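I'd like to ask you about the structure that follows.
A single protein chain has been omitted; all remaining protein chains appear in their positions.
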Amino acid sequence: MQFDVLILGAGIVGSACALECARAGMKVGIVEPNVPANGASAAGMGHIVVMDDSPAQLALSRYGRELWQQMRQALPATVEYEQCGTLWVAADEEEMQEVHAKQRTYASVGVETEILDAQALEHAEPQLRKGLAGGLRVPGDGVIYPPAAARFFLDEAIRLGATLLRGVLPVAAAQGRVKLQDGSGLSAGAIVIATGVNTSLVPWITVQPRKGHLVITDRYPGFVRHQLVELGYLKSAHKLTADSVAFNVQPRQTGQLLIGSSRQYSDAVPDVDAAILRRMLDRASEYLPRISELSAIRVWTGFRAATPDKLPLIGPTPDRSVFLAMGFEGLGITNAPGAARLVGDYLLGREPAIDRTPFLPGRALKQAEAMRA
Amino acid sequence: MPESRLITVQVNGKAVSVPAGSMVSAAMLKAGDLCRVSVTGEPRSALCGMGICFECRAVINGVAHSRSCQVACREGMTVETQR
Partner (left out) sequence: MSMRWDVLIVGAGPAGMAAAVAASRGRLRVAVLDDNAAAGGQIWRRGLGETAEPAKQKMLHAFKECGAVLLAGRRVVQAPEPGVLEAWCDETNVLERYHYDRLILATGARERFLPFPGWTLPGVMGAGGLQALVRGGYDVRGKRVVVAGTGPLLMAVAAHLKHDGAKVVAICEQASMARMLPFAAQLAKKPSKILQAVALGANLRGVSYKTGCWPVAAIGNGRLQHVELTDGRRRWTEQCDLLACGFHLVPNLELPLLFGCRVENDAVAVNAMQQTSVAGVYCAGEPTGIAGVDAALLQGEIAGLAAAGNTGGAEKLVARSKAERAFGEAMTSAFRLRDEVLRLCDANTIVCRCEDVSYGSLKALADEKNNWTDAKLLTRCGMGPCQGRVCGPAVEALFGWKNASVRPPVFPVPIAAFITEPQSEFDNQQALQEMQ
């Protein structure tokens, strides 16, 4: 079969790319060895959030959030989009200083925020422990249920004529050809590799699995109202080596709470790690003391695809037929629609809405060379 | 059934008496009250009686999502429908 573009991997990123290309009238094939959206897209939290850890990330996540907001009306109810906003919680005066800095950064790219003092914070989230300094509310952020969103993109793409090749494992991709495990092949004008944390098709890039734990509770409607994240979250997310935890609690539309977050590099098995789980929940209960009474229904882990500089790999590779859309660490749900647009821009020669150079895969190649030297 | 001492609990504000040794589910069933309201708003009550179906969840002494078929009644206990 001959395709205009073959997308490898039907996580949220691959599915969003498939929809983008199908909308542009391309003949699209999507290859998924497993159940669509079984990987990180089934494990992640689904927080649609503007992150300011670097200017490039800020631009991409802001772009992603905007696209989610634009799609809002078209999303089926199963996606559970809820614009609950993020509340960055400042524990003390020092963190309150950061709140002000953060507000300036967000304002510089036109993202609306609101500073809450201690009293306003208590009013906004009565379950938070007393004595916190305040917080920064980002009202435009939201929450979705990622597997349903990924499947919606995929189904839409299929409706527009894309072909899903399910249960088929690509083992090599180069020069417009994809070799499958059974020895057969597929060809296309372009190949987009969106295999998440799996780098077997592009062994020259460095993507490390970064394990995270999540806990879901039974339904406690109104227990918290915003996605609550401690201001120290970015410190945790930015640690390059050590294991870390941060307070990160999400209200689901169902009234359930989803509790994160942990980050581990060393651990490549999906088993629950009791020690880090304890640290993570201990941290959550420091901020929300009564959380310890809630009934936990399930605990699971997932792997974020972490690049050395924490930015995703989006764009062309030295093999001009092969494009990447992977390495999204903890932001692939937010960034999927923006990444799909950028991929579409490359394939169709459109002008991108944001600077795409920081995401060029070439830098991964340089990093790999530098490491070899 | 052998006659035994009665225990009184409050089910959604109503006093209900059941024999000592009864589970909270017995009091809720006697009161004719729902154990819980489902995600889409359906009335639900105990199904399995053995702690596996979670249909008998209620708020017992303020603790949400308690399985009423697994908790023994104590004098003065308050029980509410889980909403």
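Just so it is clear, A and B label the chains in written order, and each chain counts residues from 1 on its own.
Quick note on the criterion: a contact is a pair of C-beta atoms (placed from the backbone, for glycine too) under 8 Å apart; a residue touches a chain by one contact, two chains touch by 3 or more.
Only a predicted model underlies this, so the values are computations on that prediction, with no experimental measurement involved.
Novice: If you put the missing chain back into the full complex, which of the shown chains would it touch?
Specialist: Hidden chain contacts in the full assembly come out as A, B.
Novice: Could you tell which one of A:Q2, A:T78, A:Q175 or A:T357 touches the chain left off the display?
Specialist: Checking the options A:Q2, A:T78, A:Q175 or A:T357, the one contacting the hidden chain is A:T78.
Novice: Out of A:V207, A:I291, A:L313 or A:A364, which is the one that touches the chain we can't see?
Specialist: Final answer for the missing-chain contact: A:I291.
Novice: For chain B, which residues reach the chain that was dropped from this view?
Specialist: Given the touch definition above, chain B has residues 1-2, 4, 18-19, 21-23, 25-27, 29-30, 32, 34-35, 38-40, 42-55, 57, 65, 69-73 touching the missing chain.
Novice: What chain A residues would touch the chain not displayed?
Specialist: Output for chain A: 35-38, 42, 78, 147-148, 151, 215, 217-218, 259, 272, 274, 277-278, 281-282, 284-285, 291-300.
By definition in this document, only the chains that are shown with their structure count from here on.
Novice: Please name which positions on chain A make contact with chain B in the complex.
Specialist: Counting only chain A, the residues touching chain B are 218-220, 254, 293-295.
Novice: Hey, which residues of chain B end up touching chain A in the complex?
Specialist: 39, 57, 63-65
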